[in-house]
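Just one protein chain is left out here, and the rest sit where they should.
Residue numbering begins at 1 within each chain, and the chains themselves are lettered A, B, C, D and E in the order written.
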Amino acid sequence: MPTVYITRKSHFNAAHRLHNPDKSDDWNKATFGSCNNANWHGHNYVLEVTVAGEPDPTTGYVLDLSILSRILNERVIEHLDHKNLNLDVPFLKGILPSTENVVVAIWNRLVDALPAGRLHCVRLSETERNAAEYFGPDA
Amino acid sequence: MPTVYITRKSHFNAAHRLHNPDKSDDWNKATFGSCNNANWHGHNYVLEVTVAGEPDPTTGYVLDLSILSRILNERVIEHLDHKNLNLDVPFLKGILPSTENVVVAIWNRLVDALPAGRLHCVRLSETERNAAEYFGPDA
Amino acid sequence: MPTVYITRKSHFNAAHRLHNPDKSDDWNKATFGSCNNANWHGHNYVLEVTVAGEPDPTTGYVLDLSILSRILNERVIEHLDHKNLNLDVPFLKGILPSTENVVVAIWNRLVDALPAGRLHCVRLSETERNAAEYFGPDA
Amino acid sequence: MPTVYITRKSHFNAAHRLHNPDKSDDWNKATFGSCNNANWHGHNYVLEVTVAGEPDPTTGYVLDLSILSRILNERVIEHLDHKNLNLDVPFLKGILPSTENVVVAIWNRLVDALPAGRLHCVRLSETERNAAEYFGPDA
Amino acid sequence: MPTVYITRKSHFNAAHRLHNPDKSDDWNKATFGSCNNANWHGHNYVLEVTVAGEPDPTTGYVLDLSILSRILNERVIEHLDHKNLNLDVPFLKGILPSTENVVVAIWNRLVDALPAGRLHCVRLSETERNAAEYFGPDA
Partner (left out) sequence: MPTVYITRKSHFNAAHRLHNPDKSDDWNKATFGSCNNANWHGHNYVLEVTVAGEPDPTTGYVLDLSILSRILNERVIEHLDHKNLNLDVPFLKGILPSTENVVVAIWNRLVDALPAGRLHCVRLSETERNAAEYFGPDA
C-alpha cells in the first residue's frame, strides 16, 4: 500500500525575544542584535505539519484533516497564538525561543497525539525568508 | 554526475465531492461533513511534479520543461481541468477523490510517460492549507 | 477626522458552471467553453471586503474585525462554502454565476448589514489570474 | 504628462497589544480579546507606500526607488522593526496601535519627507487577512 | 446598471537596462547604479490589466476573459516575453524602460484594442517589492 504525506498549514501571531538569561546583557545584545530588543518583537508564524500514512480505503484519508486541525489547535495553536513565547507558554518554559528550538518543541507536543511513527515533519516559518524544519530525533 | 531535481507547477480547476457509494448517506455526511455536499464543491488545485536526473551536458536540462509540460497536459491537466473528478475522469473511475487518492492516481498516470526511475514526487494542493505528496510505491 | 479603509480577506470553495438556461446548449458551449462543463467545475474563491470609516478614538477600530468576520460568515461564507453556486444558494437564484455577477450579489448581501455608506469595495478572485471588483451602484 | 503611481513594499516585525489605558482591564479584555494579551503578541507587518507623479523624462522615474527606500527606512522601518509599538516608538506615543491608527501615523511620518502632494496611499497589512489603507486627510 | 472592474494577471520574462543614451556613462552609472549594468539584467514581470464595464445580461461578462487574454497576448505579451526591452520591442523604441515608462507604453498598446473608455488600469510589477500603475492620460 502506498505511503502518502499530507500537510496542514496553520498560523499563529506571537511576541518573542532572543535572550539567554544565563549570559550578560552585553553578550545577548552582541549575539542576537535587534532580536534581543528588551520590549519584544513579534511574527506571523506559519506552521506546516506533515503526517505520513496509507490512505484508508474507506475514506481516502491518511488522517481526517479536521482531526489533525483539532490536534494542532488543542496542542499547539491555542497555546501560542497571541502569546509571548518567552513568558506565556508552559511547554516552552526554559527554552530560548529561536525558530529551531520552537520547531523541536512543537514536534514534541504533537508526536504523542498522533499514532506512532506517523508524524513526519514540522516546519515553522518565522518570516517569508526564514524557516526551520524538524523530522524527529531519529531522522 | 550530480542528480538534480526539477519541479514544474501546474493548475487545474475542478469540482468534486467526498462520497463513498458503498456507505449510507448518513455515514458519508458524518464522515465527510460539508465535503460531502450533494451538489459538489470545487477547488483551484495546484500540481507540482518533480523529476530527478543528471543535467544533460549539451542542454543543461534534466528534462526539457516544454516536454514535461506537454506530458503533464496530455496525461493529466486536460483530463482534470474544468471537470468533475467523480464523474468526468476515466482514470479516476471508482476512486474516492480525496487529495491523497488523486495524487496517487496522478503519479500512476505519469510514471510510464517518463524514463524509468525519473519521476520523484507528485504534490497536489487542494487549498492553500491542505496538500498531499506521493513519492511512489517504493518510497 | 481621517477616513481609513480596512480590508478583510476570506475564502470559500465552491462548484459552479457558466450556463444561460435561456440559450441553447450549442450557444452555451460556444460562449463559455470548458466553463460550461455539464458536471460543473470549481474554485477556491478569495473574497476581500473593504469598509471605510473613521477610526473610533476609544478602540482605534474603523470596525471591529471580529464583527466584520461574523457578518461575512453569516451573510456570505456559510452560504457559499462547499456549495454549488448554481443550485445551492438562495441569494444567487436566477443569477448566472460569473465572477462579475457573484461579486455584485455579495455586495447586495453585505450592504444592509453594515452602517450606511460604509461598504466600499467587494473583490472576488476566482483564480490567481482572474478577479472582479465592485464599488456599489453609485460608484 | 501622465500621472503614474509607484508602490514600494517593505516589511517590519514588531510586538504590540491593543489596550486603552483610560479603560478598565475588563473593558479592554472584552473589547480586544486575545489582542489585549498582557505580555504582547506580534506580527510581520507589510507596508506598501504609493507615490504619484509624472515620470522624469531624463530618468523614467516618478521617484528614484532607492531614495524612497531610504526615506522609508529612516522615517519608518528603523523605528518600528524589532520594536514594541506600544513602548518603543516615539512617534506612536499615546496612540493605541491598531492597524488603522498606525497607518495614519506612518502617513504623517512620510508626508513631509516627500514633495507636496506626491504621497498617495499607505497600506499596512497586519496579517495575510487584515489590512488598512489611508489616502491622507483630504481624501 | 452596475459598473464592475475585472482584472487579468499575466506574466513575461524580459531583460532590460536603465540607460539614457543622451547622457554620459558616468551619469548613467551614478543615476541607475546596478540597474545600468552594461550586459543587462532581467525580471519576471507581472502585468495586471483592469477593464471596467457593465456585466452583459446574457453572459454575465464585463468582457470575455478569453478575448482579453488574446488581446493581451497579441498586443503585449508576445512582444515582451523572452525579449530585451531596450533592443527587441518596436513599441518601446526610444523609451527608457523604467517600470513607469513601460506601464504607460503598455496602456497605449491596449487602449485602442478595447472599446472606448473601458481600459481602467494597467499595473506592472518588476519585482515583489516594486510596481507601477497607470490609469490613463485623463486620470
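In this text, a contact is a pair of C-beta atoms (placed from the backbone, for glycine too) under 8 Å apart; a residue touches a chain by one contact, two chains touch by 3 or more.
If you're wondering where the values come from, they're calculated on a predicted model, not measured in any experiment.
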Contacts of chain E with the absent chain, listed as residue ranges: 11, 13-16, 34-35, 37, 39-44, 81-84, 87-88, 127-128
Residues in chain B touching the chain absent from view: 2-10, 50, 55, 58-62, 64-66
Interface residues of chain A (partner: the chain not displayed): 18, 20, 23, 31-33, 95-101, 103-104, 128-137, 139
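One rule holds in what follows: only the chains that are shown with their structure count from here on.
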Averaged-CA centre spacing for the pair chain D and chain C, given as whole angstrom: 28
Chain centre separation (chain A, chain C; CA means) in Å: 34
Residues of chain B touching at least two other chains: 128
